[in-house]
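Here is the structure we will look at, set down as structure tokens.
Only a single protein chain was left out; the remaining protein chains are all shown in position.
Each chain carries a letter (A, B and C) given by its place in the written order, and its residues are counted from 1.
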Amino acid sequence: MKFNRKVYILLILIAAALTAPLVLDSYSILVLSEIFVTALFALSLNLVLGYGGMLQFHQAVFLGVSAYSYSLFVLHSGSFIIGIVLGPAVAVIFGTVMGVFLVRLSGIYFGMLTIALGQLVWAVVFKWYSFTGGGNGIPSVPLPGFLSTSTERYEATLIIFLISAFALYKIVNSPFGLLLKATGQNNTRAESISVNTKVVRLTGIVLSSFFAGISGISYVIYSQSVSPDILYWKNSAEILVACLVGGIYTFAGPIVGSAVIILITTIASQYMEYIAFVLGIILLVSVLFMPDGIVGFIKKRIGDGIAANKRYQ
Amino acid sequence: MDLSIVASYLLIGISRGMFYFVLAAGLTLILGVLKIINFAHGSLYMLGAFFMYTFIGIAGQGTGAFFLSAVMAAITVGFISFIIEQMLLKHLYGKEHLMQMLLTYSLVLIFGDSVEMIWGTDYYTVAMPKLLSGSYHIFGTYISKFYLLFLISGLLTVVLLWLYMYKTKLGKIARAVATNRSMVEALGINADATFMYAFVIGGVLAGLGGAIASPAVNITSQMGDSIIIKVFLVVIVGGLGNIWGSLIAAIIFGISESFGVLIFPRFEIAFPFAIAAIVLILKPRGILSK
Amino acid sequence: MLQIKDISKSFEKFLALSNLSFDVPEGKITALIGPNGAGKSTLFNIISGHLRPEKGKIVLKNKDITGLSPHIISSLGIGRTFQIPSLFPKLTVKENIMAAYIVRNGKTFKFFGIDRKSEMAADSIIDKMNLSEVSNTPVTSCSYGVGKELEIAMAMATNPKLLLMDEPTAGIPKTEVGNIIEKIKLLCELEHITVFFTEHDISFVLSIASKIVVLNQGELIFEGVPKEAMESSDVKEIYLGKDA
Partner (left out) sequence: MKLSRRKFLKSGAAGIAMLSLPSVASADADKIKIGVIDTYSGPATIYTYGARNGFKLALSQIGYNVLGKKIEVLYRNSRYRPNIALKMAKELVLSEKVDFLVGTISSAAALAVSAYAKSVKIPFFDWIAMSGKISGADGHRYVFQIEVNTDMSGKAMALAAAKEKYKRYYIIGSDYEYGHAIAESFEKNLTGLRKDVEIIGKSWFRVGEPDFGPYINAILIKKPDAVYAATGGRDMVPFLKYVNFTGLAKKTAIFDYTATDTATTEALGDSMPDGIYGGSPYYFYYPKTNQNKMFVQSYKEQFKKWPVFTSPNGYITGNLLIKAIKLVGAVDKERIINALEGMSISSPVGKVYVRAYDHQLIAPVYVGRTKKTGKYPFATAADIVTIPGDELKIPISEVKRERGL
């Protein structure tokens, strides 16, 4: 197998991430696992946003529904394995039911419906005091035995992220991925080459809700508590910002975006009060000057670089 | 329930609806003309209330001072919208709508914190002007005079918007741009001017909404959040970009809420979202569409 | 091959097509001509399923396809090219073509791996249309001409029985027009594809079409061979004005 420079760097990074707990203090490990949770969540959004070209303004519903399903199930029945499977399953059910209605619309209407449906789920979870704990949510969610120490929890979020990211990468580069991208870029043309665009977009939404469901489980492992906040639309807006800052038309964009946003907010929150202001400025600068995001920007630089030295060879 | 109670609820419902319309009109105008959701609309509403607090501090407590401050606050927010449009939004017109919407969301984050930097984190409240405090004894119950403010500003908005849209050249172009922008540009008309006016009028209305609500609410950086979600839903039900549709939807929301206190069970907060979702699914163009 | 049976279509008050009937013979090149706004694009959108007619039927080889959704009509063998090249901007030329093959090979829901068959098929069309040099460049950075040719390549990839071409020579410099004509002839004779294209430049039509259908304000003015079209007074009237 011929490996090249890029794959080596990747393997080094993964090895470093796996061994991080030996090197870093426990707070940095906690922040790292938050990054892996958010990065997977952002990747799941970007499947429909960047590739599928759909304005999904409320992806947090799928993460929240999965986290709540796991927590409520485990609290009442206690069997972890079923809980872990149930989370993404419930997310997929929500993804399918919402998707069936969403694919009938496009553009702004699609976006508005995601907000309306998402906030409907938030309102029910927020108000169903007796079942979901209402505003308090579930302060402490039991986890399986093998996730009792923070290092084990960190490794779990990392492994979940690596496997899911690899799967998503494969999907994005699969025949289905190509058709999803095509439908996202030009729905009419896709129809005229016999692509059933409604079904392709629906499949995209369902897949994205599945991976958001997995990130919901990863979230519970990381935070060990759930509150209706995770279902509020602002949570979805924050992840949208992460995708854009990273670059929505690249695979790694959402990962880099999530890492940058979380690192900046974590470091900033230790020193200053106005984190939202910082995030706002970053988003403003990205939208105006770096619409392709950090990874898009770098790729263009390398791309021009290669093209440039080709001319001189 | 006897007739007078139903009448009292209708009056409260309509005046609440008028308040929602002041905010919804601006949002749907921007949506129709610029084809983007202005997430910053809630922040402009909040700014309206903060400027109102500052101007009332200068102008004093009299009723005349209240209305002067309200107008000043609305104009100030309109001016801020002008700067946003000219300095920021204008550069994105060719680009995808997602970028423009994310730009407005960045303003939500920036305004939220800058308000606390400028006015501090204490919270403010504006005293109710004498003319409007107390209540009328009509329909056998007490209707607070404050609703007068909602009614007047709502009607004012209806009239001014009608004049702008149907009686001014720019308004007609704005309507044309809303239906088919490329055609308008093909005829050599500069659509950008209508974008600027739509965004500024939207800002003025959001500021006015904040100013007239200031006596009744806590003026804080989070005040925009809950109301704006409601206004989004009014715009959806009314039909994106359809100003008169949002007027009817606003009144429906106002009345259903004011009766809701008596009838709806505890899940009352979920109903507006459900209504909006259903309307979007069945009639995406809103209740007035054919 | 394709029968248009008294199709009518109006947009609110504007009557775009009024009970239009004619048929497109199999294995031939048929031209649909008429001044701008005659209803050519509207008819194409009705055939391809993007618009629904108020009245009338579209029959493809005695199968009524009126009102079917665009992707089903396309899968029944009606390919389409657009007046302004409508492609997948961020995908490469090869990926644009592969998309059509993936659907054709039923690999739409293949979530992992690569579809070798589609890749090879796409490569062969790219060689045939000598687009190999731009094969891996995203469409956004390709020239207008490449876009036009890619449209034709993608149409061929869907293995259509009937190809609707919306003004194939639009925006092409005079020198290149011959190249496009060759490609269309190649499609018809070698690949046995029935071609039905719209055009408003008479001279180009006469050299290639074996049947001409002329529209004006949504009504059928003439249907027949090119030679007769030249003599018909009605046709002259639209093109050359009253006193011709």
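Criterion: a contact is a pair of C-beta atoms (placed from the backbone, for glycine too) under 8 Å apart; a residue touches a chain by one contact, two chains touch by 3 or more.
Remember, predicted model here, so these are calculated numbers, not experimental data.
Note that the undisplayed chain, when the full complex is considered, contacts A, B. Touch with the chain omitted from the figure is made, among B:F39, B:F66, B:Y105 or B:Y147, by B:Y147.
Among A:V124, A:I214, A:V256 or A:V287, only A:V256 touches the chain that is left out of the view.
In the full complex, subunit A touches the omitted chain through residues 1, 3-4, 6-7, 9-14, 16-17, 20, 23-28, 30-32, 35-36, 39, 127, 129, 134-137, 139-140, 158, 161, 165-166, 169, 173, 223-225, 227, 229-230, 250-253, 255-256, 259-260, 263, 266-267, 269-270, 273, 295.
Panel shows subunit B; residues 1, 5, 8-9, 12-13, 15-16, 19, 116, 121-123, 125, 127-128, 132-135, 141-147, 213, 215-218, 220-223, 225-227, 257-262, 266, 269 of it touch the chain omitted from the view.
Going forward, only the chains that are shown with their structure count from here on.
Any chain that touches subunit B and also touches subunit C is listed here: A. Distance from per-chain Cα centroids to the pooled protein Cα centroid is smallest for A. Ranking every chain by how far its Cα centroid lies from the centroid of subunit B, the top place goes to C. Measuring from the averaged C-alpha position of subunit A to that of subunit C gives a distance of 41 Å.
The part of subunit C that touches subunit A in the complex is made up of residues 48-50, 69-72, 74-75, 79-80, 82, 86-91, 95-96, 98-100, 102-104, 107-115, 118, 154, 157-158. The touching residues of subunit B, counted against subunit A in their complex, run 31, 35-37, 39, 88, 91-92, 95, 97-99, 101-103, 105-110, 112-114, 116-117, 225, 229, 232-233, 236, 240, 266-267, 269-270, 273-274, 276-277, 280-281, 284. If you check the complex, the residues on subunit A that touch subunit C are 170-171, 173-179, 181-182, 185-186, 188-197, 200, 203, 207, 249.
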